Structure formats: C-alpha cells, structure tokens
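What you see is the complex with one protein chain gone and the rest in place.
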C-alpha cells in the first residue's frame, strides 16, 4: 500500500446544512445510491411521487438512450411501518443492464470533454472507468429520489410547486416564463415528456433531436425552472444565499455549465431603472410588478416565484469520429463512442434540476422556518 | 427575550473545506472583517499585493461612488514577526466615512431589488439597515483581502495567474478570451482601471458610464475571468466540483446573478461535435485544441485555462425616482436614493470575483496537492 | 403529513473532517451499514484484517449474547479490481437472526437507562424500536469495519499499532499500561478474547462474568487503550484537539459514559511537579521520562504513546425484574428483559474503541501529514 497520497482529500460525497445528502455508487458497479439525513420522523413515504419522478429521468424513449436502466430501488434504512423514523434514510438502486465491454476502449482513449481524462489523473488510474463510473448521469437517480422526498414536503405542507421547460435546445426556442406563474402550469409541465411553454413546438423539437441522433451527434440546451409559493425570508447573505446553495447543487449534475437567476446574463445591457422590480401591494401581500430578480434579493427569497436557468452542454459521448490521445503510446488516436447515449442530456436531467431546487429550498427553509410560525 | 425563533438558524458566515473563511461586520457599524483559517505557518505576509488588490476595489474615481471608504486594515491575530503562524488570521477594517442619515428613509421604504425588504422580513426588523448593513458590497473588502493571500500562494508557489476583463457593460462589448491565454496578459488586465481585451474601448466605456451616471441610473455587466497554470486533477464530482465550489462563493458577491463556465449558455445551440475539445499532445503535455469546457470536465480541472463569466445586475440604488411601498402605511410611495453609489458595481467587483476564484482553487488545491508530489 | 417539526434537525449521521463516515441502519431493519468517504485511490482492500476485527466484536461466545449476528457484509461502492477507487466506499451488513417479538413489551415499557424512553420522546413514537433500532450496539459493526480500514493504513504505512485491555471489570482489576509499550504487546492483546495485562486473571474474570450472567445481571468496565508509533504534531488547539476529536467519536459507542487521557481523573490529587513529564533525549529523538499526559499536550500528540481510558456502564438490558412505567396507562410496571444480552458490553466493544482511535488519528493525521515530508 503506497501512501504518497496521504495528506490529500478525496472526499466530497456529502452535501447540505440541515438536510444532508451522502451519495455513493458507480454506473457499472454494484449500485448507485445514497443517504438522506435530516428528514423529520413520521413523514408518510411518497412512493408514487418518487416513481413518477424516476420515470421522468428514465432512459428508453426513442429519443433518449436505448439503455434500460432499472430504476427499481430498495430502502435499506430509516423507514418503519411506512413512515420515516427520523433516522438516516438510505436507498440503493442495483445496476443491471450494463455493458461494460463498450467502455474498454475509453480506458486508454479518453473521450473529448468527458471526465475520462481528469479521472485518470486524479485517481491515478484506480477509478472505476466503466460507464463513466461515478461521473455517470446514473448517479442522479439518487438526486431525483431525494428530490421527490423534498418535493412532497414542500408541496403538501407549504403548497410550493416546482416545474421546468426547455427554453432552448439547439435551434428550437421556447418563450420564457411570464411574471405570473400558476401552480397548475408547473404541474402540466412536469407531466410532459419534452416540456415547452409554446404550443406545438414539441413535435418540431422531436424532429430536430431525431436528426441530431441520426447524424451521431448531440446538442446542448437551456432549462428554465420556477418555484411558486415560496415565502419571503429564505436564504442567507455571506455565504448561504439561495443562489449559492442552489448552484452548488446544480453544478453536481453532469453536463451543467451555466446557471443564472431572473434576467441573469440579460442584466448586462439593462439599466437599473429597467431592471429594478418595483414593490406594490398585491392585495394584502407585498409583491413586485416585474420579477427580473427571479424571486431573490440579497440572496434571500422575496416571495415572488423563484426563476432560474440551467445551461447544459451537448452530451460529450457521440458516435461521430473524434480526435483524442492513446494514453499508452501518447499518439493521436481516433475514437467513435459506441455505447448508447442521449442526444440531449438536458431532457432527462430536468427532474434532477428540479430535485436540486427542492432540496436546496428544504435545506434552507428549515433554517428559515420559525419566521412564519 | 422572545424565542419564537428558536429552532431557526441564522448562520451562514463560514465558508470552505480546507481553508475556512468567517466573515462579519456591517457597512455602517464598527467595522467589516473576517477570519481566514487554514493558512500554513511560515508564509510571508503579502502586504503589497493586498494593498494593490484593495486599491482595485476602492471607490473614489470619478466613475465610481464618491464615498471614501477607508480600506486600511488591522491584522489582529495569526501573524507574528511578519509571517503566518498557522493560527487563524483575523482582520478588521474599521468604518469611518459613513453617512447613516442617508439611509433613514430606506428604513421604511425598501429600495426596489435591494435587500432592504427581505432583511426586514428575515430579521424581523432587527437587522442593521444602515448602508445596507451586512448586505453591503463593503463586506467584499474581506473577500478581496483573503483572495490576495490566496493569489500570493497560487502565484508564488504554483505560477498560477488570474485576471479578468469586462466582456459586456451595457452597450459596450469586448471580445472573449482566446484559447491561449498568457500570464502576462492577465497581469496587464489586473493593472487596468476598466479592463478590456479590445484596444481602445476603455474610453468609449468611460463615456457610456458617465452618461448613465448623469441620468441617475446604473447598468449591468458581464465579467470574464481566467486562471492559467492550474494543474489537472483539482475538484471533485458530487458534490465539490470546481463549478460548485466556485459558484457558491461567487454568488456571495452582491449583485451577481449569473455564472457560466467555458461556452456556458452558448452550448445551447452547439452540437457535441462542435463543442467537444479534442485532446492532443501539446509538446510533452496533454492539451485540448479548443477550450469550450473552460478548463473543467466532470467538475475537475483538465490543465487548460479555467474560464468563466459572471453576470452582474445594475446597481439597484439609483437616483431616478422609483415606486415602492411605505412599510408602515402599506401605501405606494416614491423613492429617490440619495447616497453615493456606483453606476456599475461590476467594475469594482472584479477583484472580488478573482478573489473567489483564488480562494476556491486554494481550498480545492489543498485537497489535490499530493497528486503532484 | 404534519410539519410541526419543520425547522428541527434530526441529522447527525455524518462524522469527520478529512475522512467522513456516514452511518445508517437499524438493529432489526434491513441492515446496518455506512459510507467511508475520503480514502485515497489504489489502497488494497484489507479483507483479512476486517474479518479479524469483526470477529472480535461478534457475539456468540458463552460469555456474550447468544444472538448470532451475521457479520457478513457487502461492499456496494468504491472498490474496483480489489482496490479503492477514491470514490465513497459503501458497505451493508444485512440483518438476519432477529427476534423482534422480544421487543414488543418495550414498545410500551421503556427499559430503565436504555434509549427506549428518549427515543419515544424525540421521534414522537415513529422510531424503529425493535432491538434498540438505531441505538443498538449492532451499528458499531460499521464503525469496526471502517476502523479496520484505518488501522490498515496506520499500521502498513506508518507502523502505528493500537491495542487495549480491560483495566477494570466489576471486581476484577488489571494493572495500567507502563510508560513503555511495545507494538508486539498490543498485537498480543488484540488476539485475546478478554485482554488483560496481568497474567492469569482472564480465568478469574470469566468466572466473575458467568456469575453475573447467572444472576441475570450485568456489570460495567473500564477499557484502557494505547497507540504507539504516532508522530508528534497531530491534532489542533481550539477546536480539534486529539481529545476532542477522539472523545466525540467514542461517545457514539453505546454504553460509553467516561473518557480520560493519561492520568485523567487521577490528576486531581497530583501536584504539577509530580504530573509533569520531563523531556529527555531518548537516543536521537525527544521523549518524556513519564507519560502522565497520555501522549498529548495542548491537544496535540507529542510522540509518546497515546493512552486513554473508556468507561462503560453495565448493559441496561437485564433479566432481573425492574421498575418502569407503562407509557399508555402511566402506571408503574414491572419489566424483565428477555432477549439475549451481553453481561458486559465493554468486552465486545473493545474493537469499536480501537476503531474510534484509528479513525480519529487518520482523520487528523491527514491534516498533519505534510509536516514530516
């Protein structure tokens, strides 16, 4: 056993302040799974919602990968007589339909823009490379599972609803959320395979994706997400702003390369007088006439809908031939990724994005709770 | 003493894994300051670099606010005979030129898109409202101070250099960084008052800002930042990716509403075959022909320059009259913010953005250390 | 779903700074297990040592409980081709020989000095009461597992050896460790079923325990533990002293009610001139003539053997009839605990105590590493 690496940390699997997530597993190992710590005792287990959310991220449609990931799971701790016990809730998703042979080539030829190369460097070649190992999107099964628990709490006890649509996917563009967003609209979006706000572009998007898939290529996308019903006062300045906490979780989702809130990057050519959201009495409560801030001021929710965008890169694993390096010979090499990959990872990642929001809100809401009660 | 709020956390002042920052202070209170914990003993104190960085964020130019913030500081712990001791290093910036009277009006009339309202809600009216209290940009003095310490370590021991430019500010647009970025270029940018890559637009920008200032308005901006010399292998998947750690710190800087890496939001209409960065042998080391990934794959550095963009909203405090609410009468009210405010906060925030990067890298690099030695 | 409890944390399952443990499971649920995060990649998996340590804590001897806990385990993450990958290592011990019926009575009649009552209060009756649920000593299986990994690292790479003996168990008293402790002696103690330093008292102890068992009673004990080979410089003042970190982990072991270091409580009637450990040159290295400090000064190791004592209460579950309360009727009730319980939990807890030391040292040693090269 060599310990040249002593003094180094390879530790990052736990996230959270008041709700702690610990993730484990590899794509083609025994399982993926994790531990949710901090749930109150006596909560009814929302099996149906979990099933619904897992279905949303499941591959298998004709537009997504042909892998059949088995998303059946086993709760191995923290549940008794159908209710949470207050102890850590642990869950395991066993891996089944794995074709590790597909990945032998990548062991020596790192896929461009994938984690293969950085994994070789960081873990000195000891990482489990099969199917992307722990860098695989399969690990988001746990995130979606935990997110469904958080959504159940937020929805049933607080009336908070979360939903998303594809704002942009290659050449297909949707319209952004309006200032007013209804809970019903968000529920409708959650039920759509490829959610758009504009009528009739779903088909156009399907055709676009099919074309990209046939050309053995992939495409990027922007997901826009909203939460309604969130009370004012959630979040903290320096260093736990809603933006800080949420983005730290979003950037754990494979493929995410950008996050912005409200007008976000659009603020760059706005003036203060255009950008500022004027307060007004909206019936008996305080609202703002516009929501350019995306529901957050000074890192803290202001009671308006939370609105943010998440940018996804195109799936790096593509069938088209690419240039890379053979790590043994250090010579230029050609690579065509076989395996089965989504042409646009953003589609299946939508429930993971929403899970991140639900988990971030629950984590922070626990802090903010007593304000209102 | 009422404890209806027991069970709630108002706690967020500490950040970091291997290097811990604890921030405190209010804009018009006694001071702002903080504690840096985790610096190794025997490090020479980089007083000149700290002075240089604090100058960069100082108000006082004709384009920035007319306040004279006194950025002189006192080290009150952790330094002995000019060197770090290994104990926590604490620093205090006393507040001097404060005109708290300017803020009496805001105590009842929250400024649109500012933290005034959320602070009232969250802290039940007990927060220090003067000058924005703990939501003030003045707190970034500590961030810039700590960032200078991190920059000194990164530069002297690792040759890592960091620099930024204004990619967009209202109608003024700069060109993005190229794939190759020289340390010298980054140093040059750090020396510029309003850094741009394109020749000759600094003047145009000054005119633009002056015009906005005269109209009692403000404007947003995008800052693009790069670091060169960062070795491959820094960062962790689930949940400490470079993007997660860095964005969590960036979103603590007042005014930040968007962060993306490499092509970021631009990935949305790119194909995988365009977006992927092919590996090649760059002399004896492995590089990529393009750097659309911004130097990060799977959350881990790949040895290419780290490149990211930070979007700033326009300063919410503007002289132009705005609509808000009188919190006592719950009636519509008009507000013209007097005080002295920057027309574009992004300009002075650049050293804070760079500080966030230096601190995030040092925090993560400590983890990655043994890889190379 | 009621959320009267929102704002409350039920979260405590993760421990550590540089090595993170996350524990889960219940005594009579699906399993007990946990996640070890922070192990370096490429470490050979020490299956034999793990087996040896698990055997030490296994019930089944005639002096211990008659339960047959199945300590076979499954690694479900973090191991690939026989070596650690640098990803979180997760392990599961399935529960098998459980007789939950034995515990129905305790659901209403809390066992005196056991966790039954506090669990009812804290978890509002939703906790899994069977077999003590998550308060059960069975959860130490994970601690012993993780401790074996830590021991392997400490022993193979650093020559650090850890061992323990029973300093006191009811009327049986052993002699304390001498100032000089050999690694071989510690190994010998690890091989003994009931480890004592004095010759010939093992039999006496067995007779004593048998007598207590027959009288349906139990007995307390003191375990004394030592580590040799620990370099000077490990630990931190305020707030991560070796004593702080180690005791926080020891007090997670069910039944522990006292911890002291070196002379510990014996210091109370010592003078400074007697208690102080004089420095001297021990060959080429610096040692102390006595080791009253137990190898720790100012919270930091000084290079002498670490020596500490752990006090265990008698097993609260005893066959002898006791007085308690029926939680429904609030009337006095009588209770004879049937089930199968150890007469002295300390005996089986010894490997858990040593695991705590190994884990605390590894957690802190990672911090202190670079000092020596």
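By letter and in written order, the chains are A, B and C; residue numbering begins at 1 in each of them.
Assume a residue touches a chain if its C-beta (ideal position, glycine included) is under 8 Å from a C-beta of that chain, and two chains touch if they have at least 3 such contacts.
Since this is a predicted model, take the numbers as computed values, not measurements.
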item	value
Selected from B:58, B:122 or B:208 as touching the chain missing from the view	B:122
Options C:54, C:76, C:256 or C:306, residue touching the unrepresented chain	C:256
Hidden-chain contact residue, picked from the options B:48, B:74, B:178 or B:328	B:74
Contact partner of the left-out chain, one of C:28, C:58 or C:134	C:134
Residue numbers in chain C that touch the chain omitted from display	4-15, 17-18, 21, 23, 110, 112-115, 117-119, 121-122, 124, 134-135, 139, 168-171, 212, 217-222, 232-233, 235-241, 243-245, 247-249, 251-252, 254, 256-265, 267-281, 286, 288-289, 292-294, 297-302, 309, 311-318, 320, 322-325, 330-332, 366-371
In chain B, positions touching the absent partner	1-3, 5-14, 18-20, 22-26, 29-33, 35, 37-44, 74-78, 80, 83-90, 92, 122-128, 133-134, 152-153, 156-158, 365-367, 369-370, 373
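Throughout what follows, only the chains that are shown with their structure count from here on.
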item	value
Centre-most chain [mean C-alpha coordinates]	A
Separation of chain A from chain B, taking each centre as the mean of its C-alpha atoms, in whole Å	25
Euclidean distance of C-alpha centroids - chain A vs chain C, Å	39
Centre-of-Cα separation between chain C and chain B, whole angstrom	45
Touching two or more other chains - residues of chain C	7-8, 370
